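I have a structure here, written as structure tokens, and I will follow up with some questions on it.
The complex is shown incomplete by one protein chain, all other protein chains being positioned as in the whole.
First chain written, first letter: the chains are A and B, and each begins at residue 1.
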Amino acid sequence: MIMAAVSKLNYTVISSGYAAVNGRELKHESAGAAMLAELYREYIGDWPKFFKMDTLSKVGFVASELLLKEIGDKRMEGEEYASSRAVMLFGTTASLCADKNYQETIQDSANYYPSPALFVYTLPNIVTGEIAIRNHYRGETQFLVVDSFDAAQMAFHIGCAMQDNTTGSVLAGWVDSTANDDFSCFMTLIDRDQAQDEEWLSGQLNEIMNNLKQ
Amino acid sequence: MILKLKQEIIEVLNLEDVKPEDIDNDAPLFGEGLGLDSIDALELIVLMEKNYGIKLQDPAKGKEIFKSINVMADYIQKNRTR
Partner (left out) sequence: MANDRSVLITGYGIVSAIGLNVSEVLDSLLANRTGIGSIKYLKTGHTEFPVGEVKLTDGEMERMMGIAPGTPTTRTALMGMIALHEALASAGMGAGDIEKAAFINGTTVGGMDKSEQYYLDFIENNSHDAYISTHDCGSCSEMIADRMGRFKYISTISTACSSAANAIGQAAAMIRLGDVDIVVAGGSECITKFHLNGFNSLMILDHDQCRPFDAGRAGLNLGEGAAFLVLESRESAQRRGVKPLAVLSGYGNACDAFHQTASSPNGEGAYLSMTKALADAGLNPSDIDYINAHGTGTPNNDVSESQAMRRVFGTSLPPVSSTKSLTGHTTSASGAIEAVICLMALKHGFIPANYAFENAMEDCVTPVDKVLKGVSLNHVLCNSFGFGGNDSSLIISRAE
């Protein structure tokens, strides 16, 4: 299904059974975790560390990769570029899915093997870390855990990030996951000028979220 | 035993697109090749305890033991308690 892009911003949306770039749905055979692997193999394919990530990181990673490919974004044009991009993600579940997976490895005292690879992902800011490692982004990175989606709040915080004159753009997104096959995410790139108009930005973010919810 | 070990490693380290026959028994596991990192090393330590009953306290020793599949298999044969 092709929908008209709902926003002037470039954006990607991914949910458990749906993925689209600027309103254009991406074809896929599977759903859930398998869909993420399918999207990775089809559109990305050159980052095997993807398979070690937890669901939240996989979703954020795929969404950001699809977005950056769409824009034709050069990953690094010298140190200045890498330092001027901030990554700000928002969500309500944070690392809940990874937490559950890790907890299972220490739940049973008779079969007690805490997994370092799972523990590493029990923090929502590892998602921002994975995106930064892939793209060599050295700007500001944050994950804000919020009660519920609030476009105005998101726009406000993105505006705050621009207080730093060295920030030229913000890779911003909403990333949630409660289970390995249950997730929802949108990702967008906002430049300095776009961030200054908070009211406009808030409207754009609402449009994108509505697109995700459908 | 070598095949079983390779399968275990592939599963535990989420090496999705790697098949046992792709791993050379004498090739280095870390650095080039499989590109494993420090977290992978820690997971291999857990694997040795869980599947073979070998407890390794010092992560630095892991570097020697995990040099290659053959070195690792040899160590396991000599030290397994399961």
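Please note the rule applied: a residue touches a chain if its C-beta (ideal position, glycine included) is under 8 Å from a C-beta of that chain, and two chains touch if they have at least 3 such contacts.
Predicted, not measured: the structure shown is a model, and the values here were computed from it.
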Among A:V21, A:L39, A:V87 or A:L205, the residue in touch with the chain that has been omitted = A:V87
Given A:G32, A:P48, A:G159 or A:G203, the residue that touches the chain left out of view is A:G159
For chain A, the residues touching the chain missing from this view | 82-83, 87, 92, 94, 96, 99, 102-103, 106-107, 114-116, 119-130, 132-133, 135-147, 153, 156-157, 159-161, 163-166
In the complete complex, which positions of chain B touch the hidden chain?
-> 37-39, 42, 46, 59
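As a convention for this text, only the chains that are shown with their structure count from here on.
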So, in the complex, the side of chain B touching chain A is made of residues 13-17, 35, 39-40, 42-43, 46, 49-50
State the interface residues of chain A toward chain B in the complex, per the touch definition above.
-> 37, 48, 51-52, 113-117, 120
